[in-house]
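Selected chains from the complex are presented in situ; the others are not included.
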């Protein structure tokens, strides 16, 4: 009996440990049946899962899409969407992946049957969340509307997987989907970034990844703005040419200074600050483009006149569309930037609440907190 | 009991009449089980189906995609892809259509699980035909790789349907998919046709539809080239501003004459003539674009130097992607052009061989021969 063959067989248990969400802020570790992969799906043994700001939002408030079905509270729902793992079982017709493959995930499978999915805009699926309460649209967005990664196993559609190379750690691989979101944002801005100027506002995980991916694609200068020097320094390590602490210098003036008055071609807004869009409109030149990957919780005053007069386009992005995750994964596999710099803490599956505490309170300047499951 | 409610119920039999393809040129009328719609699918009672040149190709030679599985000969396969009908049964989760809806079809459902389908390029599905002989990819292209419309019933994915308005006849509705192919060709050429100049070469069904759709979108001038005056006259009725009989005038010179030496922005090549691409390259101006919707059977000499020197783009198109069928159907519903002019003959399901004879031999100048099934 060969070792190789042996390596490819995994004993899959009937039940697994999984965190479920009873009510706002009420995560509970429990036992669940291990799910069964259907056609075009695989079962993944989750090896690691990272905590994202959206997880906090879901845990505290649910998500708008849930309102309809009364979810996710008290519905046995398992959150967690930034995970990676090992393929341990194949659904019908699957030969795209084989047992033993290490994979990272995209969140949005879409439904495959609405107009947006049909056209490739699967993160804008019109049946988003419509697979409950009598609806049966087949939509999946693991960790958002279908069970996610704070568990031992999860089912994923083959469309939502990317191969993880041998020389990439589990922890780093959890960051692939974050890089995919950044890549998607740069896609909608036009994608041809070499030698084009880019401001990234907000050095959270998506902002830092936008810096890294933007620089990997040749953007220049890449200017990062934020409030914390430690994060800005990390941004420099990931490829930013300039870092601006907005507590020390007006960011619009800084951008004008750095670009000799010209402004930039593109802004990736990743801060969610109330005035960020207005500032972005002052940072770009005529015909410039702004991607919003973050947003303030409340309506904020926006100078729409500027948007119209300067022919500015503003792109809201949900998730990581356009197969961007695949492309971002390739840049990471090629070691174009060191995503591991963003990984600060590791906890076990039992320690999920502790992990959330570190993430939310930014204890020890936590950025990416990873739960190592297997 | 209301008439309305009654109208929406259809007694679906267990078996149906269907033509199957035993061998090259060997179509046989037989009985088959009525298929069952799965999730996201509906059962359609076929009301009418048109004969297309590709049907002839399939019946005589099979299609390249079939080689792999040994199909379609002696496989109980039913050809026919230009059909329309009435929804008589709903698969799981279907509320996009309801029983009694009149619908026309797109051919390509795609597999929904490959990279091209994921990105919305479902007519370029990488699993094309891969649903036989142990493969189970879920690809459907009715009449090409899965059972089609020379039968009483067919199953369609909801993605492949377009509503047919009450005031459109069954016969006209069979032409929607042809219009969709023409629209898709114009899409890949850029889609912004108003006031732009367009040559359509070859007045077959797709060529005539390209004239009609192009004119409906405002192209000007629309120049149609061909060899038969009757077809060219029909092109004029469908919207062509100029018709050029290539037996009487060199088509390149005619285009130069009509455009005062400028050439045109776009060529839709629908003739498959051996020299058509070379002529098209002489018809477009620098930076012009050419869509190939037809092709010669053998390799032909092409002046690639012209293509490179003049920055010309050539787009091969398979089928009717980009939801073009939906948009073409809307133009037809709005009566922007009279597609019925292309419908020349009608036969019954039993008369399929006769229909093919008329179509192939162009008896009575047949263009679109329609089989009226119900």
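In order of appearance the chains are A and B, and numbering begins at 1 in each one.
Heads up, the rule we're going with is that a contact is a pair of C-beta atoms (placed from the backbone, for glycine too) under 8 Å apart; a residue touches a chain by one contact, two chains touch by 3 or more.
What you see is a predicted model, and the numbers here were worked out from it, not measured in a lab.
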Full complex, copies of the single sequence (shown: 2): 4
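Note that only the chains that are shown with their structure count from here on.
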Mean-CA-position distance for subunit B and subunit A (Å): 40
Of subunit A, residues touching subunit B in the complex: 39-40, 92-93, 96, 112-113, 115, 118-122, 135-138, 157-159, 322-323
